[in-house]
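== chain A ==
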Amino acid sequence: MSNSTISVAEAPPGIEGAGFFATSLDNLVGLARANSLWPLPFATSCCGIEFMSTMASHYDIGRFGAERLSFSARQADVLMVMGTISKKMAPVVKQVYLQMAEPRWVLSVGACACSGGIFDTYSVLQGIDRIIPVDVYVPGCPPRPEQILDGFMQIQELAKKESTRRRNEPEYKALLASYGIE
Partner candidate 1 sequence: MEVSNIWYFLSGLTLLSALMVVLAKNPIHSVLYLVFTFFCISGHYVLLNAQFLMAVNIIVYAGAIMVLFLFVIMMFDLRKNQPESKSNLTKLAGSVVAGSLLVVLIALVRQNNFQTPQADGFVSQTGMVENLGKVLYSEYLLPFELVSILFFVAMVGAVLLGKREAGERNF
Partner candidate 2 sequence: MNLLDSVFIAKASFIGVIFLITLGVAAYSTYFERKIAAFMQDRIGPDRAGPFGILQPLADAVKMFMKEDFIPANSNKWLFIMGPCLSMLTALMTSAVVPFGDTLTLGGVTFDLQGIDVNIGILWVFGIVSLGVYGILIGGWASNNKYSLLGAIRAASQNISYELAMGLSIIAILMMTGSLSTKAIVEAQQNGHWNILYQPMGFIIFLICAFAECNRTPFDLPECETELIGGYHTEYSSMKLGFYLFAEYINMFISGAVMATLYFGGYDYPGVDFVTAQLGATAATLIGMGALIGKALAFVFIFMWVRWTLPRFRYDQLMGLGWSGLIPLAMFNVVVTGLGVLLNQQILVGIGGVVVFIAGIVVYDQLFVKKKLA
C-alpha cells in the first residue's frame, strides 16, 4: 500500500511546535473542503461514461475523498456538468445549481458543456457559463479521466485558496447577480 510517490495533501503552513499548531481557520477549512468535495454528477451524455471511468477502479476519484456521489443537490459541493446541455435542459441545470448549498463549485466537463462543442445548433446551449458561473472548464470530447481528475484537482486548489468569507463578499454577490441569481 505505502507508496512514497504519493503526494499527501500538505499540511497548511503554520507554526508547529510541541503540542502547538496554529494556522488560520481559513486554511484549515479550505484544506478540509478540498479533501471532502462531494460531487453531484450531472451526467447527460458521453462525458458521463467517462465519469464512470473516473469513478471506477482504474482512476478512482475516491482517492480525493470524492467517491460519495450526492445525487441530492443539497449535499453536494461540486456540480459536475458532463455532457450536452440543451436549451430544454438549461432551466434544470440552473435549478440544481440554485438548490446547492454554499460553498458550491461548478466543474464543466467536456466540449459540449463548456461551449456547445460540435453542436452549434438551435437546440443546444452554447456553454453552461451562459446560465451559471463556472469555476473550471475541462476540454475534450469527452475528456480522458485524467483530464477530469485535473479539473477536479483544480477545484481542490480553488477550495484551498478560498476564504471562508468569500461567499458573503460583494464581488461574489455581483457575480451571481450577473447570472440573475440573487
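Criterion: a contact is a pair of C-beta atoms (placed from the backbone, for glycine too) under 8 Å apart; a residue touches a chain by one contact, two chains touch by 3 or more; residues count from 1.
Behind the choice of candidates: all candidates are chains of the complex that A comes from, given by their letters.
Quick caveat, the model's predicted, so the values are computed rather than measured.
Enquirer: Given that all of 1 or 2 sit in the same complex as chain A, name the one that actually touches it.
Expert: The answer is candidate 2.
Enquirer: Please output the residues of chain A touching candidate 2 within their complex, sorted ascending.
Expert: 1-2, 6-9, 28-29, 31-36, 57, 60, 62-65, 67-72, 74-75, 77, 101-103, 164
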